[in-house]
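The complex appears here without one of its protein chains, the remainder shown in place.
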Amino acid sequence: MATLALKGVRKEYGKSVVALKGLDLDIGDGEFFVLLGPSGAGKTTTLKCVAGLEQPTLGHVEIGGLDVSNIEPNARKVAMAFENYALYPQETVYDNIAFPLRSRRYYREPGEAQSIIERVTTTLGINHLLQRLPRELSGGQKQRVALARVLVRPADVLLLDEPLSHLDAKLRAAMRAELKSLGELQSTTSLYVTHDYLEALALGDRIAVLNEGELVQVGTREEIWHRPVNTFVAKAFGQPQINLVEGEVIPGHDGPRFHGANGAVDLPMHGFDVTPGRKVITGMRPRDLVMDAKPGMAHIKGSVWVTEPLGRQQEVTLEAGGQHIAVITPLSSLAIGDTVTISVPVSRILLFDAESGQRIPAKDDAAGAARPIAEMEVSRG
Amino acid sequence: MSVATANPPGSEQDGYVSPARRAWRPYFLVLPALLLTIGILYPFVQGVIYSFQNLKATRPNPEFVGFRNYQRILTDNDFWHAAWVTAKFAIGATAVETLLGVGVALLLARNSKVSSFLERFLILPLMIAPIIATIMWRLMMQPSVGILNYILKPIGLGGIAWTDTPAMAMFSVILIDVWIYTPFVALLVLAGLRSLPSAPFEAAAVEGAGPWFTFRNLTLPMLAPYILVAVIFRFMDSLKVFDVIWGLTQGGPGDALIAIQPKAYQEAISFSNFSTGQTYMVILWAIVYLTTRLLISVLGRAQARAAGV
Partner (left out) sequence: MATDKPSQQVHQQAIPEAQGMAVAASGPAVDPDARPRSIGGIGLDLLTIAYFAFALFPIIWILMLSFKSQDQLFTTYFRFDPTLDSYKAVLGLSSTTESVPFMKYFLNSLIASFGAVAVSLLVGVPAAYAFARYQFKGANDMLFTLLSFRFAPELMVIIPVYVIYQKIGLFDRHLGLIWVYQLITLPLIVWILRSYFQDLTPELEQSAMLDGYNRWQALVKVVVPLVKPGIAAAALLAFIFAWNSFIFPFILTGSNAQTVTVGALAFMGGAKPRYNVTAAAALISLIPPLVLALSIQRYLVRGLTFGAVKG
């Protein structure tokens, strides 16, 4: 059990490649912390710096409040599951999992080791594979073996590098739920790397969004979802992606209005402190939008561009004033070219500055952050 | 504010390793090899120094003579003769070995029953010591016990004097070199053939390309880097030829096969003119070095082109 902190960690490879540009993170004891970002964002480098497998060029890592810069990886009490599993190819599954328990540092009597391994492999459902070699396993099985090897011994910090990335969608959803229920993961400080926003939302006590070696935002899932600091974070969460429409704030008879997509998107801006003339971007999540004209909401008229069924729902893409807008609706018969109206719940609109991409806070920002996340409800169903 | 600032990381901590020790880690691993390398490098440097002296077995305290050795050798007909012999041998042997080696690789890549069976014997000549291989061929070329003239008699080629004339000696020495090293080229090119991606060939087959067109426009360009690696290795080794020539005729008849390295041997060991022999070697080394640089830049371009296919 320990806290984990990164203090200004910068990592350069050679003279030209900067993988991390001064990362500051504070992770609480027992917290499950998710690091999300596209490939090349520096996620794996972050884990390796924590583990001591890479030495930061500048800055340092603290585990339990102690600077570990000069501590060898094997003495940091850190366990890591690698993205490529890093299973020892010449050893059986059992020997792979027992490997840490045979080291001087984590040594257990063979009998005791066996009972630990049995407990962990039963939980993970791989106790029938113990005599196999890694090459005889599927990707999902390898991933569970790698996880078992991490869980059999004590660790202050768990580092998990995209442990679900090589699984197919169905298995990934199942494993996501399973990971959440593992006691070891719930109680140990964990740093979990992924590029899948659903994993981040489902697992993370807190989420950090990383891009090109820089921290973009750190927060709870609700903060990240409802109050993304900029368009990059807004786009990183949600499938289909958030609809972003560029436009300008214009004066209206009941306060400022948003005018975008050649006038096809016209929204009231009374929830925001903006002055006319400002160039802005509005963000509307496809699952927040509703089909047909509903009272008390803003409306957008457009023609159906394309439809794609998603189980019991469908994704409808409208074309409005040269802009594509995606909506998730229940299945219905819509033909391409049909003219439709959609309703926008005004309180759900996100607003960004067009130049910097930074979010412009709403007047009731504090209230907004507490709302549940529509995306999560759907993915659970 | 961390505990670490109040209590700076010290050696009392479990698993402590000082930054200096971490920085030196690779050097510790390399150190023994480095010492050994210096042990080999020392004679190298010493050799270059010799070439600026007038060291002989009979003159144990040599003097520096500047570039006089180089001046003398580069204006000496003996050197230009040795260089000419070396060039003829290196170009002739490398050319034949490359052509034959590529041919053998293509034959073996067919994976027919016959070629799969024979492939396991491909490396045999290559693994025999060149000097032993030369002795074997010398036995075969012997006028009295030799088998070659007996075999060649039915096709009207009996009674060949394999090493009696300069031209025949050169032919024979290239023949032996070809026997030893063709498998080297074949082995490399075969490895190349077997690692070629199949997609372009499938595409060409679908497009209805003929075998010659496929070979000319797909196989050969993609194989070029492998062939060039083989050529580089073979040409470099041919420039410093010694074993085959010495084993066959000790450079004869006359000085017909005195290439640069045998010439240096004569000067340094037979006549004990260490500095003269060493000057020959420095010149040869410079030739090898410059040729390697040239061929490697050609290789780089070929690899780029092959990757672009």
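Side notes on the structure shown:
Letters A and B mark the chains as written, and numbering starts fresh at 1 in each.
The working rule: a contact is a pair of C-beta atoms (placed from the backbone, for glycine too) under 8 Å apart; a residue touches a chain by one contact, two chains touch by 3 or more.
These figures come from a predicted structure and were not determined experimentally.
For the chain that is not shown, the touched chains among those present are A, B, taking the whole complex.
Among B:V85, B:L108, B:V173 or B:A256, only B:L108 touches the chain left out of the display. Listed by residue number, the positions of chain B touching the unshown chain are 25-27, 29-30, 32-37, 39-41, 43-44, 46-47, 50, 55, 100, 103-104, 106-115, 118, 120-133, 135-140, 142, 144-145, 147, 150, 179, 182-184, 187-188, 191-198, 201-202, 205, 211-212, 214-215, 218-219, 223, 226, 229, 233, 236, 239-240, 242-243, 246-247, 260-261, 264-265, 268-269, 274, 277-278, 281-282, 284-285, 288-289, 292.
In the full complex, chain A touches the hidden chain at residues 14, 48, 51-53, 72-74, 76, 78-80, 82, 84, 86, 88-90, 99-100, 103-106, 124-125, 135-141, 149, 153, 168, 170-171, 174, 178.
Note that in this section only the chains that are shown with their structure count from here on.
Here the spacing of chain A and chain B, counted between their Cα centres, is 56 Å. Residue ranges on chain A touching chain B, taken from their complex, read 5, 7, 55, 60, 62, 65-72, 74-76.
Put simply, chain B touches chain A in their complex at residues 2-5, 9, 13-19, 22.
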